[in-house]
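Here the complex is missing one protein chain, while the rest keep their positions.
Labels A, B and C are assigned to the chains in the order they are written; within every chain, residues are numbered from 1.
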C-alpha cells in the first residue's frame, strides 16, 4: 500500500527498508534530507516536506521523543495541517500517554484518524522485519494499516480501541527491561564484591533461569563494563522511565522500582555518562559498592 | 555411590528419588519419620537418627533455613558429632553466607569436609533430575560428590574453592527472580489500572521479550491473583531477601531493589499473606493502586 | 506603597490584610469576585479585572499552582499584557523552577521586572504578618518591594539574583517538611505496632529532640489519625514533591527520600484520600503495617 514515513533514524530507516522490501510504496521525509535520499536507492520516494509525506493519506512517524512528535504534528507546516480529512497518522514512537491522548483528540477534531503503534526491537530487528508491534485505536483504522504492521514483524498485539493503551504496553515493557537491567547491576556488583567471577555467574544464570536474551545482552555489557557505543542512550532510558512514572501517577499507581531506576539514571547522568548505554547503571552500582571499573 | 540425605521435604524427597533412580545407595533421615519411610519403596534405607545417615561418610542436607541446618549440624546428636573424620557434608539448602562460613570452619576443625551446593529448581525439577546445582568448596571434595550432582540435574556450576561462594550465587539468583516478580507486579498493576487486559499484555510480553519461563509462571499467578497453594511461601521468600541484604551489607554493597523487595514482602505479611506464594507482592501492588482483587 | 494582589485564597487574603494593616494601598483581584469584595471592609480597592490590578505598576500573585499562574500571566487579558513597562510582578506562589525561569524570560522580554518570593507559613501566619519570605531577583527589583515583604513577616531571605533560586529554597523547605512527616509516619507506625502509647512517645520526642513545632503539629495529626479538614491538601503536597523531583532531575540530583514521598502520596491518593491533609501518609504507613485506623 502507499504510505508516508517521517523520521529516518536507525529505527525509521530500517522500517522503511522492510516496508519497501515487502512491496509497499513509501514516501520518506526527514529533517536532514540526506537520510531520506539514502533510501531512494531502496525505492523510496523522497518528500521535500511533511506535506508531501502526508499526501498518500497515511503517514507513519518514528521520532525520538515527545517534543519531536509535537513539532512534526502541531508545528508550522505539520501533519495536523497537511494530512487530508479521513487521513491516518500512525505513531510508532515511544511517547507519553498524555501526548498520545492529545493526538487522539486533535486528530479527531481535524477529522483525521490516529493509531498509536509503538514497537519493540532494536535497529537490526527494524531492518529485518522482526519488530513486535503494539497497536491501539479504532478497529477500522488498525485494519487499514495492518498490512504495514505485518511487514514490520511477525508479532502484532492489538491493545485496545483507545490509542494510548498501546503506549501503556510499550512503557510497561520498557520498565520491565530496565528493571531487569537494574537487577543485573545489583546482582553482579554483589557477586563481584564477594569475590566471584562475574562472567561465570552470568553465564550460569542466563543458561538456566534467565534465558530471555535481554539478560545475556545487558548482563554482558555490565560484566564487561562496556557501555559505549550506546545501543540505547541513557537520556532516552531516563525519558522512558519518566514517561512511566508520569503515566503511573496519572493512574494513581506507585511504582517503587521505577523510582529506584529514575534515581540510578539521574546519578549516572550526574557522573557524566550522558553518551553511554542506559545499562551504565551497572557501573553506578559497581562504583557505589566501591568496585573499580574494568579498565 | 553411598550417601546419607537429611531433610525430606518436597525438594529433598525429589532429590532422593532422582539419586535412587540413578543407582546410588541413599540412607534417608527426616525428623518426621513417615517421610523417610515413604521412600523405602523407592529403595532408600531408612535411618533412625542423624548418626546412621552419617555412617556412609557422605551426607547431604536439604533443610528449610539456617536454624534447621544449625540444629541438624551443631545440635545434640548432630552431623558435626557423627560424621567420621574425613567425612563430607554437602549442604544443598539455601542458607546465609555467614552460616556457610561457620560450617566451613567448624567442619574443618573437626577434620571433616564441607561443600556448599545450593540448587535452582522447583520440586518437579528435583523429582525429574532437572535441577541446576551451584557447588563450591575444595576441588577434591567437589569431585567426590560430583556423581551425586550429575544425578540431580544436567547443569553444574563450580563457583569457587570457598564454599560460601556458592551461596552468593544462589542468593544472587533468588534476588533476581524476586526482582522479576516485583517488576511484573508493578507493571501489571499499572496496565490494569490503565484499563488494559492484563492477561493479553502478559501474553504479549512473555512471547516477545520476557521469554524466560519464570515470567510466564509468576506473571500468570499475578494476573489471575492466585497465590495459594504456595509454590514458595512468602516467609521463605522474605528469608532469602534478608540473607541477600545481610550478605550484601557484609560486603558493603547497597542493593536498593532488594530493599524494595523487603518492604513489599513485609507489607504482604502485615496484610496476612503468610501462607501465600511469595509472588503475592503482586496483590500488594494491586491493592496499593486501589485495584480490587480478582476473587 | 501601592500594589496589586491577585489570588485571594486563605493565604492571599491573609497577606492582603497584613499589607493593609501596615498602611499599604492594595488593589485586590480574584476570579471569584466575592473574595475580593470581602476585603473592601479592610480598605482594599476591588479590581474588576487583572488589568486594574496591574495599574499600580507592582502586582503580587498568590495562586494555587503552576497552571493558575500561567493562566493569570500568559492568558488572555493577563499580567504580561497589562503590566506597564518597567512594572514589577512578584510571584508569592509555590511554583516550579521551570515556570519561574519562563516568567523571568518573558517578563524580561516585555520590559517588565520579575521577583520570585515564595513564603513559608500557614494561613494564620499570613493573617498575622508572621510569614517567612524567600525572595530572589535583581537587587533593585527586590529593594522596590522590600516594604511589602517587611509587612508580611519578620523574616526575609534574599536567595540570589536569579528568581528561580527562591523557588529552589521553597521547594527544599517543603521537601524537608514532608520528609519529617514521613519519618513521623514510619516511626509512629513502628511504635504503635510494638505496643507503645504513640501519644506518649510523640510527647517525649517533641519535648526533647524534635522541638521544631512542625513535629508536634504533624505528629499529633498522625497520632490522632485526624486528617480532615486539610491544612494543606494531599494533591498540593504531591504537586510540591513533583516540583522538587523535576527541579532536582533538571539539576541531575537524585533524591531517594523524595521518591519515597512521591510513592506514599500516590498510594494515599489511590486509597481515596484526595481531600485529606498531606500528612495522611501517616495513615498509609499505619495501614501498611496492618494497624487499624483510630476512627
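Note that a contact is a pair of C-beta atoms (placed from the backbone, for glycine too) under 8 Å apart; a residue touches a chain by one contact, two chains touch by 3 or more.
Quantities reported herein were computed from a predicted structural model and do not represent experimental measurements.
Visitor: Kindly state which of the options C:9, C:123, C:147 or C:173 is in contact with the chain not pictured.
Guide: C:173
Visitor: Out of B:18, B:56, B:94 or B:267, which is the one that touches the chain we can't see?
Guide: Only one of B:18, B:56, B:94 or B:267 touches the chain omitted from view, namely B:267.
Visitor: For the full complex, which residue in B:137, B:173 or B:256 touches the chain that was left out?
Guide: Considering the complete complex, B:256 is the one touching the chain left out.
Visitor: Applying the definition given at the start, please give the residues of chain C touching the unseen chain.
Guide: Residues 97, 120, 132, 134, 155, 157, 159-160, 162, 164-165, 168-169, 171-173, 175-177, 179-180, 182-184, 186-187, 189-191, 193-197, 200-201, 204-205, 207-215, 244, 247-248, 251-258, 260, 263-264, 288-290 of chain C touch the chain absent from view.
Visitor: To test your reading of the contact rule: which positions on chain B touch the chain that is missing from view?
Guide: 242, 248-249, 252-256, 259-260, 262-264, 266-267, 269-270
Visitor: For chain A, which positions touch the chain that isn't shown here?
Guide: Residues 256, 267, 270-272, 288-290 of chain A touch the chain that is not shown.
Going forward, only the chains that are shown with their structure count from here on.
Visitor: Could you check if the interface between copies chain A and chain C is built from the same residues on both sides, meaning over half shared, or from different ones?
Guide: Same, since over half the interface numbering is common to both chains.
Visitor: Just give me the whole-number Å value for how far the CA centre of chain B lies from that of chain C.
Guide: A distance of 52 Å separates the two centres.
Visitor: Rounded to the nearest whole Å, what is the centre-to-centre distance of chain A and chain B, using the mean of the C-alpha atoms as each centre?
Guide: One centre to the other, that is 37 Å.
Visitor: What is the distance, in whole Å, between the centres of chain A and chain C, each centre taken as the mean of its C-alpha atoms?
Guide: Each chain reduced to its C-alpha mean, chain A and chain C end up 38 Å apart.
Visitor: Please set out, as single numbers or ranges, the residues of chain B touching at least two other chains.
Guide: 256, 288-290
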